[in-house]
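A single protein chain has been omitted from the complex, and every remaining protein chain is retained in its original position.
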Amino acid sequence: MIRSETDIRVRYVETDAMRFVHHANYLAWFEMARIEMLDGLDMPYHKMEEEGYLLPVLKAELNYKQAAYFNDRLKVFCYVREKPRVRIKIDYEVFRHETLLCRGSTEHAFINKRGKPVRPVKSIMDTFAKAIDSN
Amino acid sequence: MIRSETDIRVRYVETDAMRFVHHANYLAWFEMARIEMLDGLDMPYHKMEEEGYLLPVLKAELNYKQAAYFNDRLKVFCYVREKPRVRIKIDYEVFRHETLLCRGSTEHAFINKRGKPVRPVKSIMDTFAKAIDSN
Amino acid sequence: MIRSETDIRVRYVETDAMRFVHHANYLAWFEMARIEMLDGLDMPYHKMEEEGYLLPVLKAELNYKQAAYFNDRLKVFCYVREKPRVRIKIDYEVFRHETLLCRGSTEHAFINKRGKPVRPVKSIMDTFAKAIDSN
Partner (left out) sequence: MIRSETDIRVRYVETDAMRFVHHANYLAWFEMARIEMLDGLDMPYHKMEEEGYLLPVLKAELNYKQAAYFNDRLKVFCYVREKPRVRIKIDYEVFRHETLLCRGSTEHAFINKRGKPVRPVKSIMDTFAKAIDSN
């Protein structure tokens, strides 16, 4: 399993008139978490884009348990449990200290610059496979 | 079943460097759609808030089928199929003409201003029940 | 002078924990307003991009007078007073009925796809000049 950890400090702009964080921002936090997860595999997302792959989101699920507030210091944990094929599935948990605020997942396709789904090169697949096996 | 329809014109700020709409914006569009759905029931959301109810999102699911682009004219259809109890479930479809771009759902709790889940007053429940039955 | 008018209904996601609209959203509203202004000149922004021009913002100024709230119905007025050269200056006013909420301006350069400032083709310049003179 791949596992990474990202620190978030809640921005004022992320709150709404209910006085807590607007639910759409968790998708942006998931995105930051998977970018840091890819960094940790030494396979930064901007390099994947330079090599011609995009990783658009095909599915997203979010389960909100508790509200987050301005200035909260959060941790977003990111997990890849299965080796990606044409798709990759990523799970997330957002915590404020011991409190789980949100649990979710996203699924992504590898596509090329013309928008066609592609199987990424072997080096990318091997990096995921190795990281999943070694933990 | 309750059904409503909301028109969206994609804003430039909603796109990202993949050149299509960032996936988080669909949650904002779902929100606009359910607000217009409540308008259609003559039960506007801001009035529900004034009466002491908030409707935070507990769950969200999104299935992205096709990308949306800057300047696209979209329709967001919003459906309530089951009478709400403490929770309400809403389904959404986003179309560009005949093309389905995204299908999703959200689940909400009625809570009071102190954040406690509550069963809303009978008049709100009756409005939903009547609208679901009559269509 | 060119003058256009754009209708906005404030989205929930645009509010923040102060309970009114976060100030950054006015820049997105200005953007919508100038896109509708260009529509009105029959020179839609997405076509300008297809022809190879981008109009990035070089300067922005905003003067906030009154807060906007969720669900407010606003009008954004957009004005071009001087013929553009390499730059174009646009003024904006945001009103809720008779109340001025915000006054601002943006300045833009015409650049090509490689990021170089360019003077746009004569047809674009002529369209602006004619529209400014005729009103």
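To keep things simple, chains are lettered A, B and C as they appear, and every chain counts its residues starting from 1.
Basically, a contact is a pair of C-beta atoms (placed from the backbone, for glycine too) under 8 Å apart; a residue touches a chain by one contact, two chains touch by 3 or more.
Given the structure is predicted, the values throughout are model-derived calculations rather than measurements.
Colleague: In the full complex, which bits of subunit B touch the chain not displayed? Write them out.
Modeller: Residue positions of subunit B that touch the missing chain: 12-13, 15-17, 19-20, 22, 24, 69-70.
Colleague: Using the touch rule from the top, list residues of subunit A that touch the missing partner.
Modeller: Here the touching residues of subunit A are 11-13, 27-28, 31-32, 35, 44-46, 70-71.
Colleague: Which subunit C residues touch the hidden chain?
Modeller: These residues touch the chain not displayed: 18, 20, 23-25, 27-28, 31, 54, 56-64, 67, 115.
Everything below uses one rule, namely that only the chains that are shown with their structure count from here on.
Colleague: When you take the mean of every protein CA atom shown, which chain's own CA mean is nearest to it?
Modeller: Given all protein C-alpha atoms shown, the central chain works out to be B.
Colleague: Suppose each chain is reduced to the average of its Cα coordinates; what separation in Å results between subunit A and subunit B?
Modeller: About 24 Å, centre to centre.
Colleague: From the C-alpha centre of subunit A to that of subunit C, how far is it in Å?
Modeller: Spacing between the chain centres: roughly 34 Å.
Colleague: What positions in subunit B touch 2 or more of the other chains?
Modeller: Within subunit B, residues 27-28, 31 contact more than one other chain.
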